[in-house]
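Take a look at the following structure, please.
Note that one protein chain of the assembly has been removed; the remaining protein chains are unaltered in position.
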Amino acid sequence: MTAVLEVLVWWAALTGIWLVLISTVDPLELLVGSASALAAAMLARAGRRAVADR
Amino acid sequence: MTDVLIVVALLLVAGAATAAVLNRDPVRQALVLSFLGLTLALLFTFLQAPDVALSQLAVGSAVTPLMILLTVRKVRRRPGSGGDGADKPAGRER
Amino acid sequence: MSTSDGWLAAALVPLLALVPVLWRIAYGSPKDRLIGQNLTSLLAGLVLLLAARGFHRTSYNDVALVVSVLGPTGTLIYARFLDVLPDSRLVRWTALAGVPATVLPLCVATGPGRAMVKLLLIGALLIAGSVVTSGRGGKGGVTA
């Protein structure tokens, strides 16, 4: 549950940042942005866990 | 105005490149090289070539220093080759 | 002098500030050199932001964005290998004074919108990166 929540928070924040970075918003842009944000969010969690319990 | 920027950036690039040659220690050279990379990126931007500037930045600001420093660490760790002229003695690996 | 020339003239200030930094990187002590490296990426980020505005190319801001991400990373890599992360008031104050002094006028000139938020984001990253890498970190960021 916490895992989903953590990734979700990261994903929302990173998708927001993606929307700031781009110049024009269109559906494809949103799709690519949310996919990239999801990958980055999963890595954020994986990274935190890797550092926390070594 | 652009010409002034280009001239200053060119002088900085020339100065940094000379300093990189005059320094003998690889770690110092790596630091000067980072500076050279950043000034080159500025020069490319002033010359309206942001793509090249981005390439230079991407490679020069983290990946190249990391490769140089890892190589220096590996070489200095060799038995019989002490850290001559080194900024720090061969350290532990982590 | 047109307004774009004004922005480019402003870019000359951080650019010229790189001259003494080069001297410190080339001939300073290890601590000085790391401070110099840190300062270089900060000043370069400011130059790039101002130049992007001066050339009327918003897309050039991406270069500054990449500097703001990779600059502190480079500094931390050096800190790890040289085993020093020097406390530097110079870097901290350059970031805390220079970045707002650059980014806020740019925001005013850009006007509200996503482009402005992007500028603020780059500015925040430059400040955060500089403050973390110039803080009282002790040795190399590694307290082994």
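In order of appearance the chains are A, B and C, and numbering begins at 1 in each one.
Everything that follows uses one rule, which is that a residue touches a chain if its C-beta (ideal position, glycine included) is under 8 Å from a C-beta of that chain, and two chains touch if they have at least 3 such contacts.
Just so we're on the same page, contacts and distances are computed from a predicted model.
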Chain excluded from display, named as in UniProt, from "Urea ABC transporter substrate-binding protein", "Multicomponent Na+:H+ antiporter subunit B", "NADH-quinone oxidoreductase subunit K" or "Sarcosine oxidase subunit gamma": "Multicomponent Na+:H+ antiporter subunit B"
Omitted chain's touching partners, listed by label: A, B, C
Residue ranges of chain B at the interface with the undisplayed chain: 49-51, 53-55, 57-59, 62-63, 66-67, 70-71, 73-74, 77-80, 92-94
Hidden partner interface residues of chain A, rising order: 10, 14, 17-18, 21-24, 26, 28-29, 32, 36-37, 39-41, 43-44, 46-48, 50-51, 54
Hidden partner interface residues of chain C, rising order: 59-60, 62-63, 65-66, 69-70, 72-73, 76-77, 79-80, 85, 125, 128-129, 132-133, 135, 137-138, 141-144
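Keep in mind that, in the parts below, only the chains that are shown with their structure count from here on.
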Both-way neighbours, i.e. chains that touch chain C and touch chain B: none
Whole-Å gap separating chain A and chain B, where each centre is the average of the chain's CA atoms: 32
Sequence positions of chain C contacting 2 or more other chains: 59
Footprint of chain C on chain A - complex, ascending: 17, 19-23
For the chain B and chain C complex, residues of the former touching the latter: 1-2, 4-5, 8-9, 12, 15-16, 19, 22-23, 27-28, 30-32, 34-35, 38-39, 41-42, 45-46, 48, 50, 53-54, 57-58, 61-62, 65-66, 69, 72-73, 87-88, 91-92, 94
Chain A partner contacts - residues on chain C that touch it in the complex: 58-59, 65, 114-115, 117-118, 121
